[in-house]
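Missing here: one protein chain of the complex. Every other protein chain is in place.
On to chain A.
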Amino acid sequence: MADIDTDIKQMIIEELELEDIALEDIDTEAPLFGDGLGLDSIDALELGLALQKRFNVKIDANSEQNKEHFRSVASLRNFVLAQQAQ
């Protein structure tokens, strides 16, 4: 699980070009949007695209649960693992 957390953090840094942020700066449990890392709605779209490309997961654009899936690195990891188990 630590590996996939690192992969997700790496993906966030690369895809969102967070040039000043290191892996260890991202708290696995902290919110990605708003108060935490401070990402915005364009970042959410960018991340959705990256997740589909790198982890081959399907994201339903209209799902009410997206907000929960995208809350933190931990919730993204749980979402990816659940999708891959299907």
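Definition applied: a contact is a pair of C-beta atoms (placed from the backbone, for glycine too) under 8 Å apart; a residue touches a chain by one contact, two chains touch by 3 or more; residues count from 1.
In the analysis below, contacts and distances are computed from a predicted model.
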| item | value |
| --- | --- |
| Among "STAS domain-containing protein", "Response regulator receiver domain-containing protein", "Beta-ketoacyl synthase chain length factor" or "Phenylacetic acid degradation protein PaaD", UniProt-listed name of the chain not shown | "Beta-ketoacyl synthase chain length factor" |
| Of A:3, A:20 or A:35, the one touching the omitted chain in the full complex | A:20 |
| Residue touching the undisplayed chain, where the options are A:7, A:27 or A:46 | A:46 |
| Contacts of chain A with the absent chain, listed as residue ranges | 16-20, 38, 40, 42-43, 45-46, 49, 52 |
